[in-house]
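Note that one protein chain of the assembly has been removed; the remaining protein chains are unaltered in position.
Right after this comes chain A.
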Amino acid sequence: DIDNVGRKYHLKLVLEDIVEKDNIVNCTAEILYHLDNTNAAPDVHFEIEGELKNTEEQDNIFYNRIKSLKKELVAQNIPDSHGNVPPEMEPIRLLAQAAAGYVVWQNSTENTRYELAQIKRVRQVKRSDDYLEFDYMVLLHEFVSQEIIPWQMTVLWHPQHGVKVTQNSRQPKHAEH
């Protein structure tokens, strides 16, 4: 506890590559949850031991594939009810997970735990520049309340410039209660 500031956590963690299970990286982090301002995202500082895997080749393959689509990509329910993800949608899903990570960070407090539950809908938005743009509607699962929260995210990505979430907003729950 830090008086008048907030609460700081020192973490030692292990990052595991989802795709290549043997690839693990040690990490230390410091998280500061602010006392007063519930609108401020926690401060995060981290250090990685070693390097993250180079994914240039796969990134470029994905980038070129999407760039060469004749019609903008549209998809729903990833994964589907049975947990299936068509192989060509896997990068779309990984991108959503990265973007959702940002959204979760911005909305986390000591009393929340968010997971990305599902991509309800994703729509590619054509751009005149080099970036790929996707408009996602995802469902976040908040553990403590057990609520499923629809969330809109506008995500930009470029193999060299990485992920940017340019817009995101919590959506009202469906009235189909």
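What we mean here is this: a residue touches a chain if its C-beta (ideal position, glycine included) is under 8 Å from a C-beta of that chain, and two chains touch if they have at least 3 such contacts; residues count from 1.
Everything that follows uses one rule, which is that contacts and distances are computed from a predicted model.
Q: Can you pick, from "Exoribonuclease phosphorolytic domain-containing protein", "ADP-ribosyl cyclase/cyclic ADP-ribose hydrolase", "CBPA1 Carboxypeptidase" or "Proteasome subunit beta", the UniProt name of the chain not shown?
A: UniProt lists the chain that is not shown as "CBPA1 Carboxypeptidase".
Q: Among the options A:H10, A:K67 or A:H82, which residue touches the chain absent from this view?
A: A:H82
Q: In the full complex, which bits of chain A touch the chain not displayed? Write them out.
A: With respect to the unshown chain, the touching residues of chain A are 18, 79-84, 115-118, 139, 141, 143-148, 173, 175-177.
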